[in-house]
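Take a look at the following structure, please.
Removed from the display is one protein chain of the complex; every other protein chain stays in position.
For clarity, chains are labelled A, B and C in written order, and residue numbers in each chain start from 1.
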């Protein structure tokens, strides 16, 4: 990789981290309503999968995939407005956090129902296939969401038609408080791929190099019509399930162990090994991401909340007035 | 196996076959209403799994598992009345065919929604486990039903708790008209077991010896608390999906090939090899099963249809009259 | 052109598949078999296996995939082999499809149609007789239609396919081959959101939809000497054509609502409530409802008949209201 790309990747990791940290801080200050689900610690997964995508590829992020929004091209300002529930958010305040997608940038807004986006991603990939478009759909989901029927139905269908969809399981070892032992009877969710007729892989989700390598191969296969891949990224969320979860169900030691494998730390280490001017890079990047996030917050705070009657807009594309006739 | 057991098994195969044939004939004569889903050709699966069960084990048959009803102990007379929709059926005419179970004999009545019984079987097995009862639950389903989310959720849960439930997939190569290639991207549904943390096996569903051996091991494992098994029985339904389906979607050659592996034919061959008096066995068995089925039909025909107002019965266990107060 | 109700459905899909390359039909056994009821006979041969797709038994995936296609500008028709199985795709309909546009602040439309055979009277038992339309009428973002005639079956399905919003289309399997009608050879549409006046009358308004429309019209004719009945076939259940409904009620002052779905929580409750509130001054009698009894639809004939509305019960209900 070129130095430019190495630095770009670093910038994305840092921007996401800055964004996540700021959201947590805003939440603590009582400036946000609704749930905040920090993906801090998991940045390498979304950067690794989204960075080399084309604008006309699609991502299907879940509640912890703020990074996918940013890397795939969502305007940080609008994303912040979305999180504030403001009119300039993707949902125009109709829903918050990551429930509003940015369709022009190929970012689909999830419902809350975990894994419900996987059938949608598979359906979209079916269109790519029959229209012979070499585009891919990337569906992110937690290891907890893998238990839902929708995950199965989607992967099964993708296997039948060898669709250009990549299922990215972010295994952060907990679904809210539920540890993997109570979620499934296997070590690796990726083992399931065999039962659908495509490749499953396990990768360290904190190691951006590893993620990018695996992602790159899977994306290339998908574009060539060689079908789906299920990639399980082992990673960790530093925060609780949401900001008000103290996460007593896990040990301090475990958290510390994972912090020692921090994806940004690892990448900085790599940059050092490459003998880049790390001090300069860090300084420059810090300034840049701070500025972007500052601007985003300022924009979001200035953005108006929607007025009451706006609640009735955007429900139907072709409204019918049945009272008037 | 003893001669007695060999003959008993033969008797079950033949009784089911006789039952199936008679139902098809009755349907042709216009004596039945509603759908008839012949399991003719698949008898060895249900006999193999149900024969050695205890009365307090449970089976969860689907639409083609009439054999499971008989072998598990359902009264042939009441089963026939059930199929006629008569008052003496298990559902008292409220539903027909295999939608009414015979709970006293551990036979659960399915809804139409394919695979919906699998979570129920898993839940029941959870009770067996926590109450330390060495009982098993056997859930039958077609390979088509394996695509449903419920199949996944049930197997996943069974894997977490190593439940005494056995998932029996009857892969008869078609789900209505849909061939396996359009149902899933693998050759063997049994491959899925790996992804749930338990054993998956493929067995010839027409070979009663093979089925019994595999079933016996799985049942023993389940009773000992060693967890679930997914067993895929490759088999074939001779008839169409239902009696009015001409099944043009498959070739005559294919049907003939499978008929040449008929489970009853194979078992008779075995009885011959054992040098039993096959002519006498066939004669005796034919007489017996014919008599049983005759009696069942006579009983069912004599059984009254329920009266209209009976429709309102059996809805609530603890009815509340909210008009009266 | 003399066609059955199901042939009208087939034609609608055939014509729309031919007209617009973005239209797809997806469902279990819709391809090679042409559908369990032959609603799509010949369509795969004609339009290709890519566009008339035999799906795995995965109702949730079928609807969800439809949404993914819709976001790409496709217009999938999603068949439930029996409408009863719509419960298996329920979440994708009410939470994914119905909210898609709203939660994206209007960035996208969601042009999907979910259709399949509903209704009883054919000894289908608990899982092949359901009329689950009321659930969907409680979900903003959806449109719900239920044609009673071959003409409407075709025209409404074509409109549904062209509609940019998710439409749940309830066809009634009892009518599939029992009615045959002359329909235009040339193309036509039936607008969503517009009720049909099946018969004019001055004494009583009977509001109905789906299969009972035929029995109600027959009753209206048979009882013409006794009472002058106006018959409204709602056709669209969400949104309901209140202008037509209220206009009629204001004229007659007496209303009976008839549907095959169960009484409690059925669409008739909403219709009755709306009339009772908005036409209170004009009512000359209680708004009456005739619907299935509050129980599952049983298999055995006498019980099924006891539970569902029929010609006799309709006549009786009309007499009761007329006598009020």
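Assume a residue touches a chain if its C-beta (ideal position, glycine included) is under 8 Å from a C-beta of that chain, and two chains touch if they have at least 3 such contacts.
Note that this is a predicted model, so its numbers are computed, not measured.
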- Contacts of the unshown chain among the visible ones are A, B, C
- Can you work out which residue in B:32, B:53 or B:91 touches the chain that's missing from view? B:91
- Message: For the chain left out of this view, which of A:123, A:159, A:263 or A:306 touches it?
- Response: A:306
- Query: Among A:22, A:99 or A:161, which residue is in contact with the omitted chain in the full complex?
  - Reply: A:99
- Item | Residues belonging to chain A that touch the chain removed from view | 33-35, 85-87, 91, 93-96, 99, 111-115, 144-145, 147-149, 175-178, 182-184, 249, 305-312, 315
- Message: If the hidden chain were put back, which residues of chain B would touch it?
- Response: 89-95, 99-104, 108-109, 111-113, 116-127, 130, 137, 149-150, 153-154, 156-157, 160, 313-318, 320, 322-325
- Contacts of chain C with the missing chain: which residues? 84, 87-88, 90-91, 94-95, 98-99, 102-103, 126-127, 134-135, 137-141, 238, 261-262, 264-278, 280, 283, 285-289, 294-296
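Convention: only the chains that are shown with their structure count from here on.
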- Centroid distance [mean C-alpha coordinates] between chain C and chain A, Å: 40
- Query: Distance-wise, how many Å sit between the C-alpha centres of chain A and chain B, to the nearest whole number?
  - Reply: 44
- Message: Rounded to a whole Å, what is the gap between the Cα centroids of chain B and chain C?
- Response: 36
- Note on the structure: So chain B residues touching two or more other chains come to 147-149, 182-184
- Which residues does chain C have that touch at least 2 chains other than itself? 55-56, 58, 60-61
